[in-house]
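One protein chain is absent from this view; the other protein chains keep their places.
As written, the chains take the letters A, B and C, and residue 1 is the first residue of each chain.
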Amino acid sequence: MTRTAVIAGVGPGLGASLARRFAAEGCDVGLLARTASFVEGLASEIGTEYPGDAVAAPADITDREAVAEAFGTVREALGPVDVLVNHASGATWDGADIDPADFRQSLEVGPVGSLHCTQEALADMRDGDRGVEGGEDEHEGTRGTVIFTGATSAVRGRDGALGFSAAKFSVRGMAESLARELGPEGIHVAHVVIDGGIATPAALEAGGDPEELLDPDAIADSYWHLVEQDRSSWTLELDVRPHVEEF
Amino acid sequence: MTRTAVIAGVGPGLGASLARRFAAEGCDVGLLARTASFVEGLASEIGTEYPGDAVAAPADITDREAVAEAFGTVREALGPVDVLVNHASGATWDGADIDPADFRQSLEVGPVGSLHCTQEALADMRDGDRGVEGGEDEHEGTRGTVIFTGATSAVRGRDGALGFSAAKFSVRGMAESLARELGPEGIHVAHVVIDGGIATPAALEAGGDPEELLDPDAIADSYWHLVEQDRSSWTLELDVRPHVEEF
Amino acid sequence: MTRTAVIAGVGPGLGASLARRFAAEGCDVGLLARTASFVEGLASEIGTEYPGDAVAAPADITDREAVAEAFGTVREALGPVDVLVNHASGATWDGADIDPADFRQSLEVGPVGSLHCTQEALADMRDGDRGVEGGEDEHEGTRGTVIFTGATSAVRGRDGALGFSAAKFSVRGMAESLARELGPEGIHVAHVVIDGGIATPAALEAGGDPEELLDPDAIADSYWHLVEQDRSSWTLELDVRPHVEEF
Partner (left out) sequence: MTRTAVIAGVGPGLGASLARRFAAEGCDVGLLARTASFVEGLASEIGTEYPGDAVAAPADITDREAVAEAFGTVREALGPVDVLVNHASGATWDGADIDPADFRQSLEVGPVGSLHCTQEALADMRDGDRGVEGGEDEHEGTRGTVIFTGATSAVRGRDGALGFSAAKFSVRGMAESLARELGPEGIHVAHVVIDGGIATPAALEAGGDPEELLDPDAIADSYWHLVEQDRSSWTLELDVRPHVEEF
């Protein structure tokens, strides 16, 4: 079975690693991001270098209509969606004095944007004609996978990051609620707590020590493990951090 | 010292119990609610029956300007605010298929409304001319108290209640973030996890067994305890539930 | 109603504050500790200065028979036990290389000692002839209260403190298990997470800054609040920390 995966919120760090890794495993990947240029280049790279196909679908995920259009683009090119990674995040780094507009925006990009993408993906996953019956398939019985990218601030409210904490906690609550609702339908919902800085190109250029950062390709291994899990033993939450991280 | 407390989101259940209890302890209380009638009646009852004064300040807490006006009303009548209870909550009881407008509204009433009220209260609490020095005062060193009302769905995402879980988790994240930021300034931030149904007039009329419900006056004891705590031993979170609750 | 409270593990810090505070509220208090001298002096001080009586009952709580004897002493002097605080703790501060004998000892003093004391207290609390019926009593329906003293290391395993983490986690698991079992019987079980250093005489003499330490008398306020809670709104867990604590 070729699976179609949507990564919502793709930039040059973990988003790109997830797209490449999923395509290397044979998935076709739909790449959502607010700006077109990066995901278009990445889709073209993936199409030539990996077994899976890729399509760029630029969209502002806080806009329900734009999300519907982007999923339409993905479906037309790659078929119905089997895997969704809610990976977008956006927040100013402000405390109690945060501008309410910035606070609202962090809730729009996190929980609201995740809701938009999840509802589009569920429309495919819940489609009765698909997936569950196929007895030859090692993924028998799994209709789909929805993974939310979390952070330490999803489990421990962070001093001076009020909007970020509000959004990340909210998304974790969504993952738990959806896991309980959708598990019995054969849809796997998971939440990954990323504890530490990621070795993005920008972080490395800024002088970050790779020893102290999470390698995004290594994180992608754990996302892929979640996709591959048998439904008799699904994980709702796992955390990842560098071996030297103090926590 | 007479303290001024604002209860944001006052209805005939826990909100009213908090207002009465705080007024019984001598606090002046400002009562915020979307509709005027109930809080006006309650303010008038409190003014005649309790040591503390009360003022009704109807406001839609999702509207920043309306919140500013309501706090202006409270300040003019009762002086600067020492205690805030972020008690409003509003969510449809829907799962993955929730209307995005309802989902957004639960974030507006929960995290956004709490932000609006908290920022108004902090303007008073952080005012340098107040409170901290007074050596004769048993509350020496405490500039203010902000309490968030939480629910089980703030710590455990609930099957079929996506918007409620998203909002309640979010508010808990805000409480943790603010506790870390504001504690060193002498402002106590706390979060109360209410686990179970409250014996509101409506719940009792609907045939609820008082043995299995939380008595709102009993919950109010714990809120008052939080207000009274010495700053050398502040609580960030406590849970409350009926003795027969399965959890 | 005069309640009888046992504090198991009384030293000159929080244990002594709990004993004095409970006696000031009119409780009779039984003081358990491994060495006799401190609790004997404290019992005599309490007997002359507070409304409640006190009796010293030296015992090694890791010894089931010694605990039975000590509770016998308390019962004979003060009547059946209504409140128990499992407050003893003992652990070397070692990591992975801890001597297994020291590791076992931390489990003996923490979980095993708490079990011994709890079983003795429950024998009184569960006695059918007592307490629950009394309609005039504000504590109607509460047969007893068991409070466990926890620490940050009960919720977050501590680097370099393996035996302490093992014991404190274990005790928290006991509190949760017992709360679920005993709540419906009218017995309140609670766990207090003390996050930070306590301003014991020793800590202050060693130069500790009182601003950065928990005042044991302030902590005792929260223990007493737990004892006083109505059974419609019981707390299983609360945390306490100084306002300046980083956490």
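Please note the rule applied: a contact is a pair of C-beta atoms (placed from the backbone, for glycine too) under 8 Å apart; a residue touches a chain by one contact, two chains touch by 3 or more.
All of these numbers come straight from a predicted model, not from anything done at the bench.
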| item | value |
| --- | --- |
| Neighbouring displayed chains - absent chain, whole complex | A, C |
| Options A:Glu49, A:Glu65, A:Asp127 or A:Asp230, residue touching the unrepresented chain | A:Asp230 |
| Candidates C:Leu122, C:Val192 or C:Leu238 - the one touching the absent chain | C:Leu122 |
| Residue of C:Lys168, C:His188 or C:Arg231 touching the missing chain in the full complex | C:Lys168 |
| Missing-chain contacts mapped onto subunit A | 141-142, 180, 183-184, 186, 188, 199, 210-211, 213-215, 218-219, 221-222, 225, 228-247 |
| Absent-chain interface as seen on subunit C, which is shown | 64, 95-98, 100, 103-104, 107, 111-112, 115-116, 118-119, 122, 153-154, 156-162, 165-182 |
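To be clear about the criterion, only the chains that are shown with their structure count from here on.
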| item | value |
| --- | --- |
| Innermost chain by mean C-alpha position | B |
| Euclidean distance of C-alpha centroids - subunit A vs subunit B, Å | 34 |
| Inter-centroid spacing, subunit C versus subunit A (mean Cα positions, whole Å) | 46 |
| Where subunit A touches two or more other chains at once, by residue number | none |
